[in-house]
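Attaching a single structure in structure tokens format; questions to follow.
Left out: one protein chain. Kept in place: all the others.
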Amino acid sequence: MSPPRDIGLPNPVRPAFERGVRDDAVVVNIGPSHPATHGTIQVIAALDGEKVERVDVHCGYLHRGFEKECEDHTWHNLIPYVDRLNYCSGLINNFAYCEAVETLMDVEITPRCRYLRTLLSEYSRIADHLTCVAASLMELGAMTAFLYLVMIRDYVYEHLAQLTGARVTYTYGRVGGLARDLPDGWLARLKEILDQYEVFIARIHGLMDRNRIFIDRTRNVGVISAADAINWGFTGPILRSTGAPRDLRKDAPYLAYAELDFEVPVGINGDNYDRYYVRMREMDESVYMIRQLVEMLPVGPINVDDRRCTLPEKQLVYTEIESLINHFKLIMDGPDVPPGEVYTAQEAPNGELGFFLVSTGGGMPYRFHVRSPSFVHMGGVHRLLEGYQLADIIPTFGSVNMIGGECDR
Amino acid sequence: MSTAIRDQIQRELVPEGGVASLSHGTLVLEIPAGEVQRTARRLASEFGFDLFLDVTAVDWPGRTPRFDVVYHFYSTAHFFRVRLKTRLSEADPVVDSLVSLYGSAGFMERECHEMYGIGFRGNPDLRPILLYEGFVGHPLRKDYPKLKEQPLVPYRK
Partner (left out) sequence: MARTTIPIVPSTARSPAFEYFSTKKDEFVGWARKFSLFPYPFVTACCAMEFMAVSSTPYDTDRFGAALPRFSPRQSDLLMVVGTLTHKQAPVLLRVYEQMCEPKWVMAFGACATSGGFYQNYAAVAGIDKIIPVDIYVPGCPPRPETVIDAIMKLQDRIAGSHHPIITANF
């Protein structure tokens, strides 16, 4: 066996401080490949005993050139990249992106597509919150809760795979519609899964809600006030856990949210426990919304009849020259998006997911920028870590739900 | 509600040489670079735009001035967004930082700084955040080749 080579590795980051406030403070490095933080994040913390005095958070370990890559693809071809932003809920990314392009093109989607997108957004939100709650509970040692939650998430994944063909990265949205309609029996299985979800989630409530260890680890840990949260740009469940009922689905309703009956759950303290509970309650609201949407779902086409963005039917491509050319141009050159710029946002599971697009006409975006909630949260997360114990970094990071793909892009 | 505030902003906040327009439901103010901090301060304090959403840049090589810097603000009271746009030249791409107004501006300006080389006067911490120490150039500029890698570790043979 050869001894480890001395490889003299370069350090990709430069810490903001070499020592703590006092001389005897210890500076520890956590991450970027640390088992207990989900996602690749590096935290450099100056400690006073066990207490965290100062932290320096580094992200970017998953920066894979998303924006540059998107500016090199046509409006349709870049949809797979969009999936991999927040990979826990790829469908919401798809729909948020498609909405931005449709706004630029002035396309109005069909009613069935609108309701279906709403339904799938909420379904995706359940999967995302399940992942977040499962991972953060596992990091606290609650393995049983993790296994229950991943079990129900796997039902959702397999069910979505039946619809979209993939378990995690769906690429299901299209500019002006969706990739395909629901298969037979999909809604019946949806009902079954929602019923099973309720059984499983009741067990989680039983295991966790009044669990002494869980409460001790999360109550009054990582507290932030509503004013602070807004100053640091927090949106989504973190902002709502502070008591501010800010939710784009209610405030600026998009898709079919204006027609739905739902509540915006809020917390009281803005601590880890509240963030856990807000997520659990949001899943219940999502189930409630999905049940309404199944009843409301109209029949009809799922794609708009607009040759600028919708592919012609395959049968027509084979039989008539106009459709063949249309198909070829859409695939090779991309949809013709008029010049302009747009910012639209949707309420993703982590907060406001905004797309800022600049088009100069033609098939590719000129500028493609994502306002990702996780990245903004990382800018303010030191407020949740400083002043608490070293061990509290783990539950706090779990409850913030930093997603690498979305944060670093 | 939002139309009233929109009109008021258009009346009061557009300085000399600025342009205001409405684009897909967002109010767009194009202002000179020197006015950014003052306008943002008034947006925050007088008009209730308390959530700083985003800052990014757009590169237009061949145009003078070369860069657009684009800010987005959101009001959690009026549920309304404002976009500020300003132009910066290639020779001196520096604009006043907004960290004194919004905490969230810190990280976003860091990202914009490394991706486009835009300087933010007054931001004390402009270390790389998504890229790494030693990365040369600004990858989101249009003249940076997409495939130009700068590995930290030598590749295996």
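We call the chains A and B, going by the order they appear; numbering starts again at 1 in every chain.
Going forward, a residue touches a chain if its C-beta (ideal position, glycine included) is under 8 Å from a C-beta of that chain, and two chains touch if they have at least 3 such contacts.
Since the model is a prediction, treat every value here as computed from it, not as a measurement.
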Contacting the left-out chain: of A:Arg54, A:Lys68, A:Arg240 or A:Arg279, that is A:Lys68
Could you tell me which of B:Leu22, B:Ala77, B:Val94 or B:Leu152 touches the chain that is not displayed?
B:Leu152
Candidate in contact with the missing chain, chosen from A:Ile30, A:Ile109, A:Ala135 or A:Leu353:
A:Ala135
Kindly note down the residues of chain B that lie in touch with the hidden chain.
131-132, 139, 144-153, 155-156
Touch residues of chain A, complete complex, unshown partner:
1-2, 4-5, 7, 9-12, 32-33, 35-36, 38, 40, 60-65, 68-69, 80-81, 84, 87-88, 131, 134-135, 146-147, 150-151, 153-154, 157, 167-169, 404-405
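Everything below uses one rule, namely that only the chains that are shown with their structure count from here on.
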Take the average of all CA coordinates in chain A, do the same for chain B, and state the distance between these two points in whole angstrom.
24
Within their complex, state which residues of chain A touch chain B.
9-14, 16, 58-60, 63, 65, 67-69, 72, 103-104, 230-233, 235, 244, 246, 251-252, 340-345, 352, 354, 356, 358, 366-367, 369, 371, 375-376, 378-380, 383, 408-409
Would you pull the chain B residues touching chain A in the complex into a rising list?
23-24, 26, 50-54, 56, 58-59, 70, 72, 74, 76, 79, 81, 83, 102-104, 106-108, 111, 115, 125, 127-134, 139-140, 144, 146, 152-153
